[in-house]
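Below you'll find the structure I mean.
Complex shown without one protein chain; remaining protein chains in place.
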Amino acid sequence: MTRRERYEAHQRRRSLVIASVSSVTVVAALYFLVPLTPGWSKVQQSFFNGDTLVKTFPKLLEAFRINVMIFLWSAPAIAVLGLLIALARDAKSPALFPLRIFGAAFTDIFRGVPVILTVYLIGFGIPGLGLPRPWNSPYIWGSLALILTYSAYVAEIFRSGIDSVHHSQRAAALSLGLSERQVMRDVVLPQAIRNVVPSQMNMLIALQKDVSLLSFIGPVEIFRQAGVFKSLLANFTPYVGAAIIFLIVTIPATRYADHLMARQMRERR
Amino acid sequence: MPKLELQGVVKRFGDRTVCDGINLTVDEGQMVCLIGASGSGKSTLLRCINLLEPIEDGAIFLDGEDISIPGLNPQSVRARIGIVFQSFNLFPHMTALENVMLAPRRVRGLTRTELQPEVEALFARFGLADRMHNYPDQLSGGQQQRVAIVRALAMQPEVMLFDEITSALDPQLVGEVLDVLLMLKKQGMTMVMATHEMGFAREAADKICFLDSGRIIEEGPPEAVFDHPSHQTTQAFLARALK
Partner (left out) sequence: MPRAFSIAAASFLLLSTAAFAQEQCAAGKTLTDGKFTIATGNPAYYPWVVDDAPESGEGFEAAVAYAVAEEMGFGADDVVWVRSSFDEAIQPGAKEFDVNIQQYSITPERDQVVDFSTPYYTAPMAVLVSANAADTAPTIDALKGLAWGVMGSTTAVPKLASTIQPDNDPLIYGDNADVNAAMTANQIDAALFDLPTALFLSAVMIEGSKVIGQFPADEGDNPDHFGMLMEEGNPLKTCVDEALATLAENGKLAEIEAKWLQDATGVPLIK
């Protein structure tokens, strides 16, 4: 071991000890101090009731399958529509000008309106026009509301991805005799999409959570199921249960997105 | 009739005139080297010939046909004139083979199978046979630049343009790329290259053009330009470049 290696090993041990001690102190302080607050026993009874958690957890998990289902059919639709909107906004030909205007209006509107409003307006509004069953299902129109809103965001991310591809790539492709469309499809888009995968992962995580907004128009997914339990039992623990289920899914996804982001940063250096 | 002819080509970026009335003729099989300081307009001129930049005034003729008519679809012209860039510009998401096959498949309408023998022969000819399935980031600079040349050649162009293709390379890799150019010259390819490699230009070029502020102020065979430059600016440039 060289002198420097010995020094660095010492420094590493030191950092580890400091980090451990400070973490343990904070956790211990929370663990011992919070129960001393005057409202703790009531809060514990209302939010962290073990019996209630055990009783309601299986039903919550079952309701979560609805969230997963809605997520699974919405996400691919969002990817496709988001990409189409991004391309429409970048359309150069004057004949496609209406498409550009449409794309801009679309992103402005759906990024500007709170998701819950869109869910209400589309979820109740369009079926209210008199569609027959099963075409007026809140599952269909609620999902559409999510798809439209998220497409607007996803489209903007795709656009930033398209912008991130260096113009020399376009020039090289054009110089070979490829048409603008071929350049976009074969050269720019594959790189653009790869560049924005981490950002889009974050959109997926947000979508997974926002699926719960469909509960406002009827579907009994996990958030609503937890709400029903809350009303029946006058206890907020089912919400904590729902939060735990969300975290089990979103924490690994978030870590993975961060990992992708970090890897991309390394590659760009 | 010259293979390629430029008449009074003017290119402006806003208020800045980058090519200021350039006249140039390139005969079939000729190698023309454009030399001059950075910013003298060499790169822009090449990009204009490839129609990557629209020109403000003047005309460009290929086989006597005006290819610079505004509104003309540039695709068919670009397929006939290849260009290789200083920064390689390989497509990073494709292997070397896919890089080379993309344009022939899309533009010439050939399948991978139809292209295979022709493309493999090209790779082999330029010493890249064992690199076909590598991605650009797995190749050295010299290899990447040779793949870029192969990519342009796969379109079977009639004229090749080279834009300082050795400037981004480590000195020990320059030779392998310049050798490729000599091979092409031997095969009779018509070439225009912008370069800072004065030794190579002197040895290989049929004609040297010295650009200054968007104009060709001196042109002629290498010996004439290098040994007896008539213009004072040329003399000063060469004195610096050959030092």
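A and B are the chain letters, set down in written order, and residue numbers restart from 1 in every chain.
Simple rule for what comes next: contacts are C-beta pairs under 8 Å (C-beta built on N, C-alpha and C of every residue); 3 or more make two chains touch, one makes a residue touch a chain.
Model, not experiment: these values are computed from the prediction.
K.L.:
If the full complex is used, which shown chains touch the chain that is missing here?
P.N.:
A
K.L.:
Looking at A:R4, A:R133 or A:R266, which makes contact with the chain not pictured?
P.N.:
Counting the whole complex, the residue in contact with the absent chain is A:R133.
K.L.:
Could you tell which one of A:L99, A:V115, A:V220 or A:V249 touches the chain left off the display?
P.N.:
Considering all chains, including the one not shown, the answer is A:V220.
K.L.:
Using the document's contact rule, name the residues of chain A that touch the chain not shown here.
P.N.:
Touching the chain left out of view, chain A contributes residues 39, 42-43, 45-46, 120, 124-125, 127-128, 130-131, 133, 136-138, 215-220, 224, 227-228, 230-235.
We take it that only the chains that are shown with their structure count from here on.
K.L.:
With touch defined as at the start, can you tell me which chain A residues reach chain B in the complex?
P.N.:
168-169, 171-179, 182, 186-187, 190-191, 194
K.L.:
Provide the residue numbers of chain B that touch chain A in the complex, in ascending order.
P.N.:
47, 50, 52, 74-76, 78-79, 82-83, 85, 87, 89-93, 102-103, 106-107, 148, 151-152, 155
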